[in-house]
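Partial complex: the chains shown occupy the same locations as in the complete assembly.
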């Protein structure tokens, strides 16, 4: 059986996102092969535009129902998802979605407010996750699949103006300036 | 004076942006200077601002005053260029992401939610399967580490409070400077200011005095000294 089909099977039964590394280990296959197969699979799901979507965040993948079926699936599984978010939460999530993985300091420069409490709140709601960057000794935040499911998108790159807001050159300058002040 | 709705702003930049947009201005150092008074007025009026947020609102307040002083007193403050440009740049960037957040809000509002399965799609008998290496000692060690982390979380609001209090002290200093400046030359006071903060404090004080009608400020030409005269004396 092809690697692509095996990956599809695993993503289908799994209750959680799977990373390229996990898949490679499980299947005893080179990372490169997994990557290629996933790229193929991604393309197919995008072209089909059916009732199942393949979601992607960085090197992790998860299958989910298409946004168009949102209402009927919600009814079927009796989900209480409302998608309600406060303005500060929404702002923080936006910045993290466009610029993640992002440090707390960077987020605070963009929002102009201390974000400790809001980050904690979003972590508890499972809308973002934290990851230690051991090299830089900082914590980086990124959005989770749960937040992607709020949006009904396959990946953050589908957000409007992603290119522009992902790499904001003015911001790079500003961040450097602030680092200099802090040092 | 323009009335600001007492609504909850998601932060100082949000407030600033709305003040500028209400006046249909573009983001620039001049427009920032123009809304400085309204910004400070809002801080005076609003009561339900949390301690966490107040600190951040005050930080922006000082930056605004630096900008305003830079525009009004171009010859005295030249090393403040960075701070002014920084706030302008920060606000422009914030605006980009705030607009994006409104689009995201709309996307979520369409409720085109996706769902994933919550259990593995495979029938199997659940069986007791403990991690082989786990023992009670590991559990107590791990719990100890969790408690240590909690210590930090619990102290978080306290830290924010401390920061706010120190900023409050600065505002108190302004009141004290009020008296002093009323009887002296503003330029002299500025010259003696040891830090950027002190310059800001002095300037803030001057603005308050003018607003309260206690002093008048006179300047013959653009680059001349600013003379402060107390009306009451």
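Order of writing sets the labels: A and B. Residues in every chain begin at 1.
Going forward, a residue touches a chain if its C-beta (ideal position, glycine included) is under 8 Å from a C-beta of that chain, and two chains touch if they have at least 3 such contacts.
It should be emphasised that the depicted structure is a prediction, and the values quoted were computed from it without experimental measurement.
Only one copy of each distinct protein chain is drawn here, but the full complex in this file has the composition A x2, B x1.
Heads up, the rule we're going with is that only the chains that are shown with their structure count from here on.
If you average the CA atoms of subunit A and of subunit B, the two centres end up 30 Å from each other.
By the touch criterion stated above, subunit A contacts subunit B in their complex at residues 12-15, 53, 55, 62-68, 70-71, 73-74, 77, 79, 81, 83, 85, 87-88, 90-91, 93-95, 97-98, 109-114, 116-117, 120, 145, 148-153, 159-161, 164-165, 168, 170-171, 173-174, 177-178.
By the touch criterion stated above, subunit B contacts subunit A in their complex at residues 8, 10-14, 52-53, 55-56, 60, 82, 86, 89-90, 92-94, 96-98, 100-101, 103-105, 107-122, 153, 156, 160.
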